[in-house]
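Complex shown without one protein chain; remaining protein chains in place.
Just so it is clear, A and B label the chains in written order, and each chain counts residues from 1 on its own.
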Amino acid sequence: MRIYALQRLVLSFFLALGAALIVFFSLHLAPGDAVLAALGDAGMMTREQVQVKRHELGLDRSLLVQCGDWLAHLARGDLGVSFVNGRPIARDLAATFPRSIELVVAALLIGVLLGIPAGVYSTTHQDRWLDYLLTALSLAAVSVPSFVSGMLVLLLFGLTLRWLPVSGYISFADDPGQHLQLLILPATTLGLIMAATVTRMTRTAMLEVRRSDFVRTARAKGLPERLVLFYHTLKNALLPVVTLTGVEVGSLLGGTVIIEYVFTWPGMSTLLITAAQRRDYPVVQGVVLVTAFFFVLVSLMVDLLNASLDPRIRDGSQ
Amino acid sequence: MAQRLEKIPGGAPTQAMPEDATALARRGRWRSRRVLGGGGTLLFFLLAAILAPVLAPHDPLLPDPAHALAGPSAAYLLGNDEFGRDVLTRLMYGARISLLVSTASIALGVAIGIGAGLVAGYYGALPDLLVMRCADVILAIPPVLLAIAVVAILGPGVLNLILTIAVIYAPRFTRVAYASTRAVRGREYVAAALALGASDRRILARTILPAIIAPLLVQAALALGAAMLLESGLSFIGLGIQAPTPSWGLMVSSARELMAQDPLLVIWPSTVLAVAVLAFNVLGDGVRDLLDPRH
Partner (left out) sequence: MRNALGGLQRPTKAIPRRTFFTHAGRLAGGLAIIPLFASRGGALQASAAAVQPKRGGILKFALNTDPPKLDPASSGPTGAIDSVCSMVYSRLVNYKPDVSGVTPDLAEKWDVSPDGKTYTFTLRRGVLWHDGKMLTPDDVKFSFDRLFDPKTAAPFAPSFGKGVQVEAPNAATVRFTLPSPNAAFLPMLAVPQCSIVSKAFVQAGNNLADAMLGTGPFVFRDHQPAVQLRLTRNPKYYMEGKPYLDGITFTFFRDNEARVAALKTKAVDIMDFVPFPDLAGLEANPEMRVYFDKETNFFDFRMHQDREPFGNVKVRQALSCAVDRQAAIKAALVGRGTVVTGGPLWKASWAYSPDVRQNYTYDPDRAKKLLADAGYPNGFKTTILSNTSFAMHQNTAVTVQAGFKAVGVDAELKLYDFPTYNQKFVTGDFDIGVGTVIPSYGDPDFLWSYFNSKSLWGQNLKLHDNEMDGWLDQARASTSQAARKNLYINVQKKLMETVPIVFLMTRDYADAAWAYLKDYIHIPGYSWSGERAQEWWLDK
C-alpha cells in the first residue's frame, strides 16, 4: 500500500509539472503579441513604448530562459504578476480560489446527499415509474446547460420571489448569514447537476453489484433484503461512486466557472475570464496551473482512498 | 459533464440475472426507444440545420431595426431579437453552427485519439509513455478552464473552437483506443499474423481497428452532448462563437441582458439547447447500451 501511495505521489508531481509546462509553452508560443494585447486598452501606444514594455516584462528573452525563470519562481510559490496591472497573481488567487473551492464543496455535498439516496431509490424501484422519473430528471439536469438553469434559478428565486439576495458578496467573516444566503443559489444549481450524475452513477454501480456473486450468496443465505441492500450492495457500490465522484470534481471546477459568472460569485472564474479577454497570459497561466495542481491532488486523494477501501488493491494484488 | 466509461473497479464479473422476464423485455424496449428518440430528435435538428438556407424564412444576419424586439407574429413566428432579426431563422442557423462545432470537434478528437492510442498501445515503451502522460496532463485540467485558456491563446471563433474542443476530448478517446489496442495486441492471432510476416500497418488496420470502433463510438456519442455544452458555455461568456454569427449560447447571452424588456427571447435558444443536448445524451446512453457488452 505504501509503495502504491508513493508511486502515485511521484506520478502526481510529474503530472502537475507536465501541466505547468504545457500551459507555459502554449501561452508563450501563442500567435499575436502579448504585450500589445495586454496593454492595448488605450490603443494609443507608440511603437517604442511597446518595445520598452516588452523588455520590462522580460518577453524579449529566449523562451527557455523565460521558462526556467518561471519554474524557479514557481518553486518559491511566486506565480508572477499580471501583465495588465502588475498585481501578484498568487495573492489574487489566494483570495479568489478558496471562494471557488467553497462552491465546489457545497455543490459536492448537495450532490452526494441528494444523489446517493436517489440512486438507491432508483435501484429498489427499478423499471417502475419512480425509476423512470428519476432517470428522466437526472437526464434533464445534465442536459440543460448550467448557465440556463442558473439564470432560471436566479430569475425565480432571486428576482421574482425575492427569497434570496442576488448580488453584493460578503465574506463569511463579515456576515455569515448573508454569506450563506448568497451561497445557496449557485451551490444548489451546481449541486443539482452533480446530484444527477451521482444518481446515475450510484444506480449503475448498485445494479452492477446487486447482480454479483456475493450478493446472490447473501440473499441465498436468507439475509433480510434491507441488510443486503444497505450493507452489502451499497457499501461496495460506494467504491466506484467515490472514484467517479473524485473524477467529477474536475467537472465541478469547470462548472463553477460558468456558475460564478452567472451569479457573480467572485471566485477565480472572474480572474480567469477577465484575463482571457485581456490576453493577460500570466494570470491565465496561474489559474490553470493552480486548478490543475488542485485537481491532481484530489485525484491522488481519491486514488489513495480507493486503494484503502478496495481490499484488492490494499492487499497488494492491484 | 461527460460521462466517463471506465471499468468500474470493485465489481465482480457479472452475469445477467434478471429477476423477471418482463422487466428484461421492458428494458430492451426502453433502450431501443432511447436510440430512436434521441436519434430522431437529432435528425430533426440536423435537417433543420442542413436545410436552413432553403427553409429559413428570413436572413439571419441582416438587421431590421423596425422590428427590433417585436413579439411573435405571422411573419416572425418566434419574434425578433434586438436587431429585428428573425429568431426562428437564427435558431436554425444556430443549429448549423452548434452541430458543426460539436460533431466536427468530436470527430477530430476521435481521429486524434485513434492515432495516438493505437500508436501508444501497439508500440509500447517510449510512445506509450509520451502519449499517455500527455493525455493524463490534459485530463488533469478541467475542460472549461482548458478551453478558456486555449481561447486566450488562439482567440475565439469557429475553427479555433473546434480545435480546442477536439484537443480537450482527444485524451478520453486515446485512453479507450489504448486500452483496446493493448487488449487485442496480446491475442494469439496477432502473434500468428506477425509470425507470418504481416506488416504492422496491416495488423493495425485489419485486426485492431475494428475492435476499438465500438467502445470509441460509445465514448464519442457520450461526448457529443458535453461538446455542445462546452461550446454553448464558452459562447455564453463571450469566449466562443463571436457575434453576429448565430450560436445558441450566444443568443442566450444577448437575450439575458434584455430579459427585462423581452423575457421570451431567452426561452427559445435555452429550450432548443436543452433539447439538443438531451437528445445527444439519450442517444449516447442508447448507443452505449446497445454496443457495450456488459449491459
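As a working rule, a contact is a pair of C-beta atoms (placed from the backbone, for glycine too) under 8 Å apart; a residue touches a chain by one contact, two chains touch by 3 or more.
Here the structure is a predicted model, which means the values were calculated and not measured.
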Among B:P143, B:P156, B:P215 or B:G233, the residue in touch with the chain that has been omitted: B:P156
Contact residue for the chain not shown (choose from B:F44, B:F83 or B:Y123): B:F83
Of A:S100, A:T188 or A:T270, the one touching the omitted chain in the full complex: A:T270
Missing-chain contacts mapped onto chain B: 61-63, 65, 68, 82-84, 155-156, 238, 242-244, 254, 256-261
Missing-partner contacts on chain A, residue numbers: 32-33, 36-46, 48-50, 52-53, 56, 84-87, 92, 95-96, 159, 166-169, 261, 264, 266, 270-271, 274, 277-279
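FYI, only the chains that are shown with their structure count from here on.
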Whole-Å gap separating chain A and chain B, where each centre is the average of the chain's CA atoms: 21
Residues on chain A engaged by chain B in the complex (per definition of touch): 14-16, 18-19, 22-23, 26-27, 30-32, 126-127, 139-140, 142-148, 151-152, 155, 193, 197, 200, 204-205, 208-209, 211-214, 216, 236, 239-240, 243-244, 247-248, 250-251, 253-255, 257-258, 261, 272-273, 275-277, 279, 281, 284-285, 287-288, 291-292, 295-296, 299, 306, 310, 312
Interface residues, chain B side, partner chain A - complex: 1-4, 6, 8-12, 14-17, 23, 26-27, 133-134, 136-146, 148-155, 225, 229, 232-233, 236-239, 249, 252, 256, 259, 266, 270, 273-274, 277-278, 280-282, 285
